[in-house]
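Can you keep this structure in mind? I'll have questions shortly.
Only one protein chain is missing; all other protein chains are in place.
As written, the chains take the letters A, B and C, and residue 1 is the first residue of each chain.
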Amino acid sequence: MTLPSRSIVPISEVVHETPSTVTLRFAWAPAARPGQFVMVWIPGDDELPMSLSYPNGPMGGVTVKAMGATSRAIQTLRPGDRIGIRGPYGRPFDLTPRRVLVVAGGSGAAVLAPAAESARAAGHAVDVALGAVTASELLFRGRFERMGASTEVATDDGSAGRPGFVTPLAERLLEEHPYDAVWTCGPEVMMRRVADLADRHHVPVICSVERQMKCALGLCDACALGPLHVCVDGPVLPWESLRGLEEFGRSFRDPAGRRRAYGSAPP
Amino acid sequence: MTLPSRSIVPISEVVHETPSTVTLRFAWAPAARPGQFVMVWIPGDDELPMSLSYPNGPMGGVTVKAMGATSRAIQTLRPGDRIGIRGPYGRPFDLTPRRVLVVAGGSGAAVLAPAAESARAAGHAVDVALGAVTASELLFRGRFERMGASTEVATDDGSAGRPGFVTPLAERLLEEHPYDAVWTCGPEVMMRRVADLADRHHVPVICSVERQMKCALGLCDACALGPLHVCVDGPVLPWESLRGLEEFGRSFRDPAGRRRAYGSAPP
Amino acid sequence: MADLTVELAGVPLRNPLLLASGIWGETGASMAAAYAAGAGGVVTKSIGAEPRSGYPNPTVEPLGPVGLLNAMGLPNPGIDEYPAEIEVARASGAPVIGSIFAAAPREFAALARRMAGTGVVALELNLSCPHAHGYGSEIGSDPRRVERIVRSVVAAVDLPVLAKITPNTADPAGLARAAERGGAHAISAINTVRALGIDVTLARPILAHGLGGLSGPAIKPVGLACVWQIFEAVRIPIVGIGGIASADDALEYLLAGARAVQIGTALSGPGVALFGTIARDLASRLDALGIDRWEEAVGRAHGRPPSSAVQQAPARLRRPSKPRRAP
Partner (left out) sequence: MADLTVELAGVPLRNPLLLASGIWGETGASMAAAYAAGAGGVVTKSIGAEPRSGYPNPTVEPLGPVGLLNAMGLPNPGIDEYPAEIEVARASGAPVIGSIFAAAPREFAALARRMAGTGVVALELNLSCPHAHGYGSEIGSDPRRVERIVRSVVAAVDLPVLAKITPNTADPAGLARAAERGGAHAISAINTVRALGIDVTLARPILAHGLGGLSGPAIKPVGLACVWQIFEAVRIPIVGIGGIASADDALEYLLAGARAVQIGTALSGPGVALFGTIARDLASRLDALGIDRWEEAVGRAHGRPPSSAVQQAPARLRRPSKPRRAP
């Protein structure tokens, strides 16, 4: 048993992707696959799981949306500031499907963009349904377009694309095209809805799931989701293994391990 | 730092080489080179350094002369009995010299036979001067002869070959033939004498040296010989690094680390 | 095929391999999964009277082949909500051992009563977590407090009580004897070893809590020494813990004196499937060693001179029995 150890790396680049989202690039070559995540330590503050938005090449990267104290603190980091990285952890996307529908809500695009990029690089077709609260918050819209994915958007406030949630957009695309797979990441209620739709079209769905994480090593049980541990069995999970879990989309575990219902605020 | 760990192996074969010497073979492939040694543990008794008399192939082997309590206990081991082996340790013989004189006293043949064997296998010429107290104690005489080494013997009691010590025999051979190297193992007084002779003929000498050993890892200082540690710098040592050490051939360290003069009894 | 069943303080187990406290033990589904994968039983996460979030991250630091450093800070849902998890675990058929922590005898007893009401087969008292102020080894390294706590719990409940002791002590056997005097039915040894990791470039401890506990391969020899010493000191059974990752590791603990073992850190990677693997390997290893039943070999390494003689020798140096010489 040899566990990969931690690296302390300086941030080489900070990219402000949207008003609430930054990408940190660092000279740490993750040798990871799209869908895998790392534990990012902000010394003096907390350590959080983050999907690698740039999983390959000499410069790793994560893309972080301001949520609570730590993810907001991350927005203020500058090049040269040092962070700790350990990983990569978890299971990646299976990149074999030849025609993929990507459904991204909020910061979900952080993990779906590199997966879509790899699919495109393999010559596969990718359609993207990208949602956000408002036009300026549409994450990686340009990146999806540049990789040659047909990209449609939806915003809650109607400031770009289809007004409202991204799910109706996904529904239309599912009706119009025959997909081999749907990849989705976003609030669990959204992913549940997407999965129901895809089910109706008999398209397999892969979700990237978030849970409280402490060890990321499959030990502490913080990330338990039914019998699964998101840090090792996920975060990328097929809908088949989620479908039967009444917790998925409905409740999560707080840091004490208590089960709590998802509130009205989007998680 | 990763230290090789111990194996517990059953003895597969016991060969009585001479009245006072047995060879133990065991299914432990040492991947060692001639001159290297192992620590042999007799469970319930002691653990002793032993040169590998069979350093290659699937069946390692050591050849043990009855001296004190433990080496005498070894004489009573039977096939199936289990011993502990760790190693191989130490520096091996340099096998490049093309014409070698081997000078073996007592159990010294245990380490010189496999070295000579490897030299012969490489097509090099090997002459052997083999000494013992009496004819029946001439160790590996047949093995030297079978490998095609020209073998001459000397016995203290004159029961075979030249009567007396092996050194005069070595001296004659040095006078008669041009050697690239002399390899010697036996009592230190003998090795000192051999080295002096070879010096006069400008032939480099390599000695296989024995010292008290505890760790065999270059830590405990039990095997100290001047600034050298026989377990890691030796046991195979060139005369150049021994020549200046007034201890060599004169004193040894007891298990408490005290310096003690070699007594009259051959060590 | 060797018989792996074992009776631990009156509790029958299908095999001696238990899930260690704090590993996969916060949720019922995880404990059920460990049992389904082949564990002989499970120990819950240590539960307190109140919910606790534990320390902020980083709570763990992987140390390569040496093991794992952690300071979780005893996160747990609290005894009010936890019975629902035990319910799920028990439904799988798993014998569940309920681990609890508190600060004083009376609190331990109150918590023990509530834990006993959940249907667990035994209690384990965490007297040994090395990094929670006011709990664990802070109270568990004083033999008198250990005795008092154990006594109050034993008086409060009708279940076997396991006292989990710390290796961070001069005298693990003394702690075990104290627990035995208090009426403990078994000793669990060991919890993690007090440890620290510092990041050199940042000049600060890595774990948010600073000090933590070491688990995994590094502590196997430490746990074995504790079990060995405890075996010579008490008559109650011992559960061996620390660095177990293979059947041979479990056997080392068996021979040192453990009647059952717990597995924690080694699950990182293989997951609970490791229980099935070790159980299978264990049976065939016992066969190869000519041992018919796991139980019959408990403490066997003590049985032979010179090791046991050395252990029982008076407290002065034993000289090697035979003279030594230089070569």
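Quick note on the criterion: a residue touches a chain if its C-beta (ideal position, glycine included) is under 8 Å from a C-beta of that chain, and two chains touch if they have at least 3 such contacts.
All values reported here derive from a predicted model rather than from experimental measurement.
Touching the missing chain, out of C:14, C:181 or C:194, is residue C:194. Taking the complete complex into account, B:48 is the one of B:11, B:48, B:116 or B:174 that touches the chain left out. For the chain missing from the display, the contacting residue among C:108, C:228 or C:294 is C:228, taking the whole complex into account. Of the residues in subunit C, those that touch the hidden partner chain are 52-56, 63-67, 69, 73-74, 132-135, 137-138, 141-142, 166, 168-171, 193-198, 200-201, 203-205, 208-211, 214, 217-222, 224-226, 228-229, 248, 251-252, 255-256, 285, 289, 297, 300-301, 303-304, 306-307, 310-311, 313-322, 324. In the full complex, subunit B makes contact with the omitted chain through residues 1-6, 8, 39, 41, 43-48, 82, 84, 86, 213-222, 224, 226-227, 229, 232, 253-259.
The rule is short, and it goes like this: only the chains that are shown with their structure count from here on.
Set against the C-alpha centre of subunit C, every other chain centre is closer than that of B. Taking the mean of the C-alpha atoms as each chain's centre, subunit A and subunit C sit 38 Å apart. One finds 49 Å separating the Cα centroids of subunit B and subunit C.
Rounded to whole angstrom units, the spacing between the C-alpha centres of subunit A and subunit B is 66. For subunit A, residues touching at least two other chains: there are none. Subunit C has no residue in contact with two or more other chains.
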